[in-house]
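Yeah, one chain of the complex is gone here, protein chain that is, but the others are all in their spots.
We call the chains A, B and C, going by the order they appear; numbering starts again at 1 in every chain.
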Amino acid sequence: MRELTFTAATREALTERMAVDPSIFVMGEGIGPRGGNFGTTLGLYEKHGPLRLCDTPIAERGFVGLACGAAMTGARPIVDFMFLDFILDSVGEIFNQIAKMQYMSSGRLKMPVILRGCIGIGSSAATHHSSSYYSVFAHVPGLRVIVPSNPHDAKGLFRTALRSDDPVLFLEHKNILHLKGPVPDESDEYTIPFGLANVARVGRDVTVVSLGLMLRRALEAAEKLAGEGISVEVIDLRTVAPLDMPTVLTSLKKTGRILVVDETFAPFGVGAEVIAQVNERGFDDLDAPPARLNGAHTPTPYSPTLEAAVVPSFDAIAQAIRDVVAA
Amino acid sequence: MRELTFTAATREALTERMAVDPSIFVMGEGIGPRGGNFGTTLGLYEKHGPLRLCDTPIAERGFVGLACGAAMTGARPIVDFMFLDFILDSVGEIFNQIAKMQYMSSGRLKMPVILRGCIGIGSSAATHHSSSYYSVFAHVPGLRVIVPSNPHDAKGLFRTALRSDDPVLFLEHKNILHLKGPVPDESDEYTIPFGLANVARVGRDVTVVSLGLMLRRALEAAEKLAGEGISVEVIDLRTVAPLDMPTVLTSLKKTGRILVVDETFAPFGVGAEVIAQVNERGFDDLDAPPARLNGAHTPTPYSPTLEAAVVPSFDAIAQAIRDVVAA
Amino acid sequence: MQVIRQTEEALARSHQAGLIHGACHTYVGEEAIAAGVCAHLTHDDALFSTHRGHGHALAKGVPPRELIAELFGRVTGCSRGRGGSMHLFSPEVGMMGTSGIVGPCILQATGAGYTFKLLGKPHVGVAFFGDGASNNGAFHEGLNLAAIYQLPTIFICENNQFATEIAITYATRNADIWTKAASFGMPGVCVDGNDSVAVWQAAGEAIARARSGGGPTLIECKTYRTRAHAEGMRDGGYRSAEDVEKWKARDPIKMLAARMPQEQAEFAAIEADVKALVEEAVAFAKASPYPDGITATEHIYA
Partner (left out) sequence: MQVIRQTEEALARSHQAGLIHGACHTYVGEEAIAAGVCAHLTHDDALFSTHRGHGHALAKGVPPRELIAELFGRVTGCSRGRGGSMHLFSPEVGMMGTSGIVGPCILQATGAGYTFKLLGKPHVGVAFFGDGASNNGAFHEGLNLAAIYQLPTIFICENNQFATEIAITYATRNADIWTKAASFGMPGVCVDGNDSVAVWQAAGEAIARARSGGGPTLIECKTYRTRAHAEGMRDGGYRSAEDVEKWKARDPIKMLAARMPQEQAEFAAIEADVKALVEEAVAFAKASPYPDGITATEHIYA
């Protein structure tokens, strides 16, 4: 199969869809002639012009609110934040308006808005360019929250987002954006539904649940542990809201042990929610306490030595898996 | 002991402290001559004038950012949002600036800001006047998050907040604000530290962890269940960040069963975090799956019939306790 | 204006009677603005408003019975009982929603203008908001975006002099809000908000310009609310009784009537018709059922 980067994969989905759906437009800083800070819209301005590839002033709250009103009246806006950190000034528009609009209107308005941005710690981007707020957005009813770990999934999930009538947070880890992976030909119109996790590796002894960059690191750790005789099943959540617990629980039934590996903060995070649901729906399958491994609960430091210390490393993941197996 | 409302209790703490600390000032809409929408600052304008009781335009982001800069330069701002819902436009200032300022400056700046607002569902306030985002704020490092359940605690915790060099979210449920409870005389300078839960009722059979309005409802349910021969221990978290897990775990060791009752959303919420920590640190004490009971995962509807349906009722709490005991 | 006035007065009475469960901000004294602007709009034009939105909903075509039923929390309300006073939705007539949060309607109307321009439709987006909202960042960002993209969006600032109890002269050192349009290179207009004909004229020009690709306009309507900020709230201390009386004398309904002395009979007939309409609407609302609690979590997702 051909190989594409994340960015090329989602750009293909966007290009394809913009050609057939004139209600789609993209807003953001530098997504016009420049093609996006990360190349998310490269080449599209030349095709569709400034109304559909709309460069904006630095007014995140403003253009998110604009996107809300546009979606209420029949357009399909995509807001491209480059770094997700810049979303915070628009949280009022997202929590109080976008997430609630379908509900407040008793389903008479739809809210087909995609909010995309890159997340994650790495490259000394420092604390204002390293955040991943997916747990925060998943706490709030009304939003879909997507965190792909490979280009294939990114494309399939982005295609679903482009057809969704719900608001979607589409979040890609900046340190894997440029990595290539197999993606089917353009003629293959596969989509991936929200709320369907992927069993990224089949194993017997322990279930590791992860997402995004950490999923990839967990897969590497699983590979290494295979050499030690530990058989690790790795589940890629792919979407944080909805959360595919049936897939997790099926795996747990087999392995009896579970570890959630997540780059972001532990408190009130993905691990907490997965573990709470495991307790509710799979307690009797547990042969050991369910565990989580997270990045440190701290703002992100700049210096490479500090930065490396706040993210779960390959070694820390491998050790956490061994610990769960031994527990 | 004399009885005061929540509002009177925190106002006493504020009055007392403003008299001795000239760096304290309050900002908000209507907290000047009007004395606050909920009476939080009644009588203080007459004493201290417009600079220390500062009425604002409707510019939540602006005055939260102002408070941040004021705290960086030696003042102690208190931002009074009336309804916490109005905080959302200032989330960028809170997450990226206020919460990170001490860290970014390597501890050379302090951040003594209090952000207060009322929370909770009730009185058909509808979806823009009913939110409680404590789980969201507790996910982010750098913030203290306080949710008192009675006037005594409100005063003691507010006193601590008034001396804290960390940013504090001080959140009071609007449906209990006006309720009276015993509060020691003004001469009693008690404070309550952050991160210390309160065993609100001693019991044997099951631990119920709660906070805010739900804590009171849980206590009532416990009372009723005592008549059914079920002995319920009720723990009032009081602060969501930090979370006092030692108190919870000590209780669990005794009872072997635990239920978290919380008005707000289950996913990525207080119950999830408490249960995850119970799994990590008290798994062997569990005689039954730890459980949680939450409000519905939905925007808040207006009509009383709908509104009542989205909050855990007295009956639902009692039944959930019975279920955990029977499990 | 009669529909708005009489519905509001019925709502105020109903609030006192305990029939309204949540907040209720009336529009009494400001009716000329909604009436004057909405006279130019069709159901395809998109209106966005804020906490004081009853008048806008009615002027845009929401029947009084649906508005009253909504405030009574009934399933027959325009938001099916989910919304209440501050969350009025009737997309069928282009009433795209009110908000309990000050600010967003400005941005959403800008977004509606964006859709209409993108899809080549001749409609306009209209935002109604108070003087209080003009000091909010949403005003700055929304007006600027509408200006640079030259969107068909009309910004109606209802300057009733106060945000709750905070005077606009306290909240800004430049209380001529229309002059702020200059920051965005946008036309700014000031009208007497109690003069329905003046509002109608100014709105007509701005809307015609917007429909023909001439971009957005900010219209400041100087007005006054003659009831308390919200029903049940005190209304003293921050403004004088004389001021209230002075403005009551400038009642927009009376002002229109005074303008057309030959039409007194017509006005009286309208008043009587509306009285019957509103009475029927209250009865309808009272008789309507509450929504079933089991439906409380419907419509969160598409």
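Here is the rule we go by: a contact is a pair of C-beta atoms (placed from the backbone, for glycine too) under 8 Å apart; a residue touches a chain by one contact, two chains touch by 3 or more.
This one's a predicted model, so the numbers in the text were calculated from it and none came from an experiment.
Trainee: If the full complex is used, which shown chains touch the chain that is missing here?
Mentor: Counting the whole assembly, the omitted chain is in touch with A, B, C.
Trainee: Given that one chain is not shown, which residue among B:A75, B:L179, B:V199 or B:A308 touches it?
Mentor: B:A75
Trainee: Can you work out which residue in A:T127, A:S210, A:T239 or A:T255 touches the chain that's missing from view?
Mentor: Considering the complete complex, A:T127 is the one touching the chain left out.
Trainee: Tell me which residue among B:T10, B:T40 or B:Q102 touches the hidden chain in the full complex.
Mentor: Among B:T10, B:T40 or B:Q102, only B:Q102 touches the chain that is not shown.
Trainee: Which of B:C54, B:V311 or B:V325 touches the chain that is not shown?
Mentor: In the full complex, the listed residue that touches the missing chain is B:C54.
Trainee: Looking beyond the chains shown, say which of A:R11, A:R61 or A:R76 touches the absent one.
Mentor: Missing-chain contact among the listed residues: A:R61.
Trainee: Since one chain has been left out of the picture, which residues of chain A touch it in the full complex?
Mentor: Interface residues of chain A facing the absent chain: 29-30, 33-34, 55-59, 61-62, 85-86, 88-89, 123-129, 296-299, 301-310.
Trainee: Hey, which chain C residues sit against the chain that's not shown?
Mentor: Where chain C meets the chain not shown: residues 135-141, 144, 147-148, 170-174, 179-180, 182-186.
Trainee: Mind listing the chain B residues that contact the chain we can't see here?
Mentor: Spelled out for chain B, the touching residues are 22-23, 25, 51-52, 54, 56-57, 59, 61-75, 77, 92-93, 96-97, 101-111, 141-142, 144, 164-166.
As a working rule, only the chains that are shown with their structure count from here on.
Trainee: Using the average of all C-alpha atoms in each chain as its centre, how far is it in Å between chain A and chain C?
Mentor: Taking the average C-alpha coordinate of chain A and of chain C, the gap between them is 40 Å.
Trainee: So the centre of each chain is just the mean of its C-alpha atoms; given that, what is the distance between chain B and chain C in Å?
Mentor: 35
Trainee: Averaging only over C-alpha atoms, locate the centres of chain A and chain B and give their separation in whole Å.
Mentor: Measuring from centre to centre gives 30 Å for this pair.
Trainee: Counting only residues that touch at least 2 other chains, which ones in chain A make the list?
Mentor: Touching at least two other chains: 61, 92, 96, 103-104, 141-142.
Trainee: Touching two or more other chains, which residues of chain C qualify?
Mentor: 79, 82-83, 87, 99, 101, 103, 137, 300
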